[in-house]
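Removed from the display is one protein chain of the complex; every other protein chain stays in position.
For reference, chains read A and B in written order, and residue numbers begin at 1 within each chain.
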Amino acid sequence: MSDPMAHRIAAATPPALAHRIRGLSDRAIAWVFVAPTIFLLLAVNIFPLIWTIRLSLTDFRTNRPNNPVKFVGIENYRKILTDADTWLSLQATAHFLIWTIVLQVVIGFALAYLINKKFRGNDLWTTLIVLPMMLSPAVVGNFWTFLYQPQIGLFNYVIAFFTGADPSSFSMIGEVGLAPWAIVIVDTWMWTPFVMLICLAGLRSIPPSIYEAAECDRASKWRQFWTITIPMVLPFLMLAVLFRGIENFKMFDLVVQLTGGGPGATTQLVSIDLKREAFEKWRTGYASAYAVILFVTVFGLASIYVKALNKVKDR
Amino acid sequence: MSFSITDPSRRQKWIAGILVVTYAIVTLLPLVWIIATGFKTPPDSIAYPPKVFFSPSLEGYVNLFTSRSRVTPEDLAALGPPATWYDAIVRQYDMVITGPSRYGERFLNSVIIGFGSTFLSVFLGTIAAYAFSRFKVPLKDDLLFFILSTRMMPPIAVAIPIFLMYRQLGLNDTHLGMILLYTAVNLSLSVWLLKGFIDEIPIEYEEAALIDGYTRFQAFYKVVLPQAATGIASTAIFCLIFAWNEYAFAVLLTSGDAQTAPPFIPTIIGTGGKDWPAVAAGATLFLVPIMVFTILLRKHLLRGITFGAVRK
Partner (left out) sequence: MSFLTGLLRLRRGPWEMLATILIALGVVMLMQPFALALFTWSFPVTLVGTVMFIITSHFPE
């Protein structure tokens, strides 16, 4: 409330003094309010992180807790970073990452552009399109294995209907050549709405007066698109790309339910590989070093992300 | 409503509308298929070509909630007529219901863990966000970045030390352990989102209250909280959705007592092949609440998914 009287009194009272008389000081309240959050995050994030770093320098195995633990220095890191199979997992992740981002940006931006034409009922359809993104990836991923069944699966049937191929002639999650695309398709289906929503926010942040000015200068629609629309939406697009990049770098639930990393190791993304090392082979020291490598990578990407976030916030 | 030269023409609107609606129909098809499969009989669910029209049956739901065993026709005849409609469905297949399935328990676990962690993370998040929004907290930017970065970490990597720590503390496979873990993960979202909401409440409100003799705490309680109510509600729904959908921690840290629905639903199997109608029924009951929440949340969706950075 911008009551001028209250303003004047507020300005006239030295605030710090007034508060100290009644109840806790501001500084004390700030501490009391922030402390539980920080404490919980220290207990559940930082302490385990330090523990992980310590474990990563040892040959500890969870399934043999009574074995003497040997300090091995950076040996675990050296092993991981020279291991060809781990490298393959990262390449599988790269394939997944690049294609999901490309497809989601292209489709998501196109949808946002169309929705921004403000046809009747666009709000309703936007809400419906967003639905897949909010659902449980594990449950949805599990159901997609049904849609991908040869012969009886809906996906195969629809593809067969449009291409004339035999619906039992291909198996999206069973074939080495198709499985990496099967996971790209489901992730794109699920997360395109995310990119779309952010692009839509970007498009709506462009003041119409800029287009009106361009129209007066007789700039063509094509030129307006490349010199106004794209540059104005770009910071938002960066945000979406970074966020999807980080999320898909650590992708686990959807893919483990869809393919379980197979066939062979064609869809074995880093998180699935890490899960095998840590919770199936129980090579805890080795897996900890692996985890630290992923931590640092994600932390680096996250700092770029926050920078991009602040750039958008200023708009 | 003002029209300007840059408004899209009627024809453009039509084309845009048709394309978007087409995409929406295609993208909703898998969801419709999940719901429809839940009402099919097992033979209908695996028919070729896939059945679009079928006579609905509640078999999937009956199979989802019960465990059954096969009996000989003579034993079945000796049992007399079925007592309930679901008995009747099961007996068509020479089976009898032997008890409830695990699905109810798992669903209840999801509810307990979901609501417990949501309450805690919104409560802690609100007071922390208020402090970050209104007071000079030392190292504010670093703390906020640290809080956000905890959200970005790969769950499998975090689970390695948590697994060891929880084993020491006896928190493995307990509701409390999962609630604390989900609270920690959700705190980043609730602090960032709520800070955005509280930043938007004019500071003059509190100043006026302070002049009126309220303490800082009363001002927070009686002035800021009611103003932030919508923000708090939508933050709570976002936290709930995360805890509800979470799979990686749940599958690694729970196996029995505290297992939630997402790791359980994929393990539903029938006799002789996967019982897809039961899986679909379980998925439907689990997904539909989230669909309703999404529709309720539509105005705040963008804020939620970008940690409050993009407002409109």
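Worth pointing out:
In this section, a contact is a pair of C-beta atoms (placed from the backbone, for glycine too) under 8 Å apart; a residue touches a chain by one contact, two chains touch by 3 or more.
Quick caveat, the model's predicted, so the values are computed rather than measured.
Here the missing chain is touched by one residue of A:I29, A:L97 or A:M172, and it is A:L97. Where chain A meets the omitted chain, the residues involved are 77, 81-82, 84, 87, 90-91, 93-94, 97, 293, 296-297, 299-301, 303-304, 307.
In this text, only the chains that are shown with their structure count from here on.
Taking each chain's centre as the mean of its C-alpha atoms, chain A lies 17 Å from chain B. Of all residues in chain A, only 1-3, 6-7, 9-10, 13, 15, 18-19, 22-24, 26-27, 29-30, 32-34, 36-38, 40-41, 43-45, 47-49, 51-52, 55, 62, 111, 114-115, 117-123, 125-140, 142-144, 146-147, 151-154, 157, 167, 189, 192-194, 197-198, 201, 204-205, 208, 211-212, 215, 236, 239, 243, 246, 249-250, 252-253, 257, 270-271, 274-275, 278-279, 284, 287-288, 290-292, 294-295, 298-299, 301-303, 305-306, 309, 312-313 touch chain B in the complex they form.
By the touch rule above, chain B contacts chain A in their complex via residues 4-6, 8, 12-14, 16-17, 19-21, 23-24, 27-31, 33-34, 37, 46-50, 124-125, 127-128, 130-132, 135-137, 143, 145-150, 152-165, 180-181, 183-184, 187, 191, 202, 204-205, 207-208, 210-211, 213, 215-218, 241, 244-245, 247-248, 251-252, 261-263, 265-266, 274, 276, 279-280, 283, 286-287, 290-291, 293-295, 298, 301-302, 305-307, 309-310, 312.
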